[in-house]
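Only one protein chain is missing from this complex, and each of the others stays in its spot.
Now for chain A:
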Amino acid sequence: MKQEELHYAKTHEWVAVAEEGGAQIATVGISAFAVEALTDLVFIELPAVGKQVEAEQPFCEVESVKAVSDIYAPVDGEVVAVNTALPDALETLSSDPYGAGWIAKIKITNDAGLANLLDYAAYQKQCEEEN
């Protein structure tokens, strides 16, 4: 997926929204900036399929040598798919964060959360400020 076309949460998740079978599905991952900042990832605990998630609430945990970090749901909805290949190939998060490194797909039940997301330019600016 093209970074320029994605939306971003202030907490460094990226989101791609697509129409699938009449529903809005958000594919969620974490940005290259986030992966770089976390470094030395050792473990990811994926959410269960069917889990109800709430925008801006933690729904997944990623463990690095240094610390455990939450990954936040960018929208309200239900987890309909998770990237089961990821736990055994965490390096995918750094080699292809916007493609094979996707984390979960959420069926959006309330798209109000989408309005809080940043576009590429605004997110780039945030990353520069954090650096």
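Following the convention adopted for this analysis, a contact is a pair of C-beta atoms (placed from the backbone, for glycine too) under 8 Å apart; a residue touches a chain by one contact, two chains touch by 3 or more; residues count from 1.
Note that in this section contacts and distances are computed from a predicted model.
Mind telling me which option in "Aminomethyltransferase", "2-oxoglutarate synthase", "ABC transporter permease" or "Gas vesicle protein" is what UniProt lists for the chain we can't see?
"Aminomethyltransferase"
I'm checking contacts with the chain that's been left out. Which of A:39, A:57 or A:116 qualifies?
For the chain that is not drawn, the touching residue is A:39.
Determine which one of A:68, A:85 or A:112 touches the chain that has been left out.
Hidden-chain contact among the options goes to A:68.
With the missing chain put back, which residues of chain A would touch it? List them for me.
So the residues of chain A touching the unseen chain are 39-40, 42-43, 45, 61, 63-68.
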